[in-house]
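Let's look at chain A:
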Amino acid sequence: MTQRITIDPITRLEGHGKIEIFLDDRGEVANTYFQIPELRGFERFCVGRPVEEMPLLTNRICGVCPEAHHMAAAKAADAVYHVDPPPTAKKLRELLYSAFYVTDHTTHFYALGGPDFVMGPDAPVAERNILGVIHKVGLEIGGKVIQARKAGHTVVEMIGGRKVHPCTSIPGGLTKGITEEQRKEIETMGRWAVEFAQFSLKLFNEIVLGNKAYVDLILGDVYTHQTYYMGTVDANNQVNFYDGQVRVVDPNGKEYVKYNPSEYAQHIAEHVEPWTYLKFPYLKNVGWKGFVDGPESGVYCAIPLSRLNAADGMATPLAQEEYERFYSTLGGKPVHQRLAIHWARLIELLYAAERWVELATDPEITSPNFHAIPTEKPTEGVGVVEAPRGTLTHHYTTDERGVLTKVNLIVGTTNNYAPISMSINKAASSFIKHGVVISEGVLNRVEMAFRAYDPCFGCATHSLPGKMPLEITIRDANGNTVDVLKQYC
Partner candidate 1 sequence: MSENAKPKFAMYWAAACGGCEIAVLNTHEKILDVDATFEVVFWPVAMDAKYKDVEAMEDGSILLTLFNGGIRSDENEHIAKLLRRKSKLMVAFGSCANEGCIPGLANLSDSRELVHTAFNTITTDNPHEIYPMTSYDVPEGEIHIPTILPVLKTLAQVVDVDYFMPGCPPESHQIAAVIDLVIQAIQGKAQLPPKGSVIGAGSSTVCDECKRTRSVKSIKAFQRIWAIAAEPTVCLLEQGIPCNGPATRSGCDARCPAAGAQCIGCYGPADGVVDYGARLISSFASVIDSNDPVEIDRILDGLVDPTGQFYRFNLAGSLLRAAVPAWKKAKV
Partner candidate 2 sequence: MTRNQEERIGVYVCHCGTNIAGVVDVAQVAEWAAAKLQHRGVVIAREYKFMCSSLGQELIEKDIKELDLNRVVVAACSPHLHEKTFRTACANAGLNPFMCEMVSIREQVSWVHTDKSAATSKAMAMVSGGVERVRHHVPLEPLTVPIHPATLVVGGGIAGIQSALEIADAGHQVYVVEREPSIGGHMAQFDKTFPTLDCSACILTPKMVSVGTHPNVKLLTWSQVEKVEGYVGNFSVTIRKKARKIKEDLCTGCGICQEKCPKKVIDDVYEAGLGYRKAVYTPFPQAVPKFPVMDVANCTYYEKGTCKACEKFCPTDAIDFDQQDEILNVQVGNIILATGYDLFDARRISNYGYGRLPNVFSSLEFERLSNAAGPTNGQVVLRDGKTIPKSVGIVHCVGSRDRNYNNYCSVICCMQSIKFAHLVHERTGATVYNFYIDIRAAFKDYDEFYQRILEEGTQFIRGKVAEISDVPRVASEEGKLIIQVEDTLAGKQRRIPVDMVILSSGLQPRADSKATAKVFGISCSANGWYIEKHPKLDPVATMTEGIFIAGCAQGPKDIPASVAQGAAAAARVLGKIEQKEVALEPVRASVIEDQCSGCRICNGLCPFNAISFLEDRMVTEINPALCQGCGTCVAACPAGAIVGTGFSNEQVMAQIEGLMLMNIEPAEVIA
C-alpha cells in the first residue's frame, strides 16, 4: 500500500507541471512522475499556414521566450526559401537576441530561481518571490533589476517592433533596420547591461558562494547527474546563442558529436510515455535507457550549464574570465551539479551583454540592406537557436506556395524533460525520508530541483498549458487518508 504525494502545480516556472510522488509503506520514495498536463497542438494547426507566419504564430508558444521561437522560425523559413539574409539582418537579429537574453536571464535569476537562494528555501511562502527579493536586497537593487529588464525589452522593441512577440523577422531578413540614433541608445544601454551583469555576479558571490549552506547544497550529490550536455558553438567552439553548430559532449566532457542543425533528426529522437502529454528527447545513437544517467543513457540536457560544458569557452573577454573562474571553483569540466546552472546563467548574462555591445558598435548594423527577397522555390528547412532553456529546433516542410505541410518542434525545455524528472526523483528520495514531515520547505526543495533548469512549460506544452491543484494526499499503510494538503497554482 503506497502513499501518494502530488505536487500540483509547480509554481514559479513559466507554464505548468505536476509531480506525483509515490512512497512505499516504509515512507521511502518508491517512484516519482513528473507530468505535463496539456497540449496545444501547434504541430497540427500550423499546417496550412504560410511559412512566413511561423515567426508570428510560434511566438505564441511561449511569451517568456517568444524571441527564441521568432528567431528559430525565421531561420527555418529562410532555409525553406533557400535564402541567406544579408549580414546586417543577421546581426540585427542576434543583437535583438542578445538583449533578450539579458532580460530573460535577469528575470529568471531575480524572479524565478533566485528567491530560493536569496530568501532561502525555508523562507515563508509569501516572501519567496520577486517582491520578497526586492524587499530583502533593497529597492535600489530592485530598481536595477527592473531597469535591466526594461533595457532589454527596449532593444527587442526597437528591432523586433514589439516588446513581447516581435514581428519583424521575415524570410530573407527583417522588415526594418535601425537608425544611428537608435544605435547610440542601444549601445549606451548595452554598456550599462555589462555593468549590471557584473554586479549580478558580484551579488551571487556574496549571497550564494559566500554562504556555506548554499555551496554545500550546490556541490552536494542531491542535485547531481552525469549526463550528456548539448549546446550551440561557433567556429571556435565558443558559446553562441543565435547561430552555429550543435555540439554534444559526453559525461566526461569529451566531444560526442558536432552536427549542422539540418541534421538534427539523425541525432535526436523523442521517447513517449502514456502518462504525460510531453515527449522525452534523447540522443538517438546512444539510445533510450530510461530515467538514468551515465554514458550508456541517451539522456542529455540543454541548459546554460550544458552550453558551458559543451563549449571550449566564451567569445567575449569578461565572460571568458568568469568561465574560467567557474570551472576552477567547481573543480574542472564538466560540471554536473545542477544548481550550478544559476551561476552559469549569470556568466551567459555577462556574455549576452558584451555581445550586445559588440553588435551595437558594428559598422554594418545601421545599413539599410536588411532584407534579401527570396527567389527560390520553397521546400523544407530547419532553424535552430539556443533558447535560454535549451536548444530550440523548428523544422518545416511546405508546398510550392510556401504553405506548411509538416511541422516538427523540439523546444528548449523539452530537451530537459528526462533530466528534470531524474532530478526530481533524486531530490524527492533524499528529502522525503520515513518520518520526515512533509513541509512546504521540503516540497520547495523538490521544486528547486527543476526550477534550476528554469523550465518553461509554456514552451514545452506548445504541446499544452493549464494548471491544477497541488494536492498532497497522505495515506497510511491501510490506505486510510490521514491528511490532505491542497494548493492551487
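Just so we're on the same page, a contact is a pair of C-beta atoms (placed from the backbone, for glycine too) under 8 Å apart; a residue touches a chain by one contact, two chains touch by 3 or more; residues count from 1.
Here is how the candidates were picked: all candidates are chains of the complex that A comes from, given by their letters.
Note that the structure is a prediction, hence the values are computed from the model and not measured.
Trainee: For chain A in this complex, identify the touching candidate from 1 or 2.
Mentor: 1
Trainee: Show me the residue ranges of chain A that touch candidate 1 in the complex, using the header's touch definition.
Mentor: Of all residues in chain A, those touching candidate 1 are 2, 4, 9, 11-12, 14-15, 18, 20, 22, 30-31, 33, 35-41, 43-50, 52-53, 56-57, 59-64, 66, 81, 107, 111, 125-126, 128-131, 142, 146, 149-150, 153, 157, 160-165, 167-168, 170-172, 174-176, 264-265, 268-277, 279, 281, 284, 288, 371, 373-374, 395, 401-403, 406, 408, 410, 440, 444, 456, 458, 463-470, 485-489.
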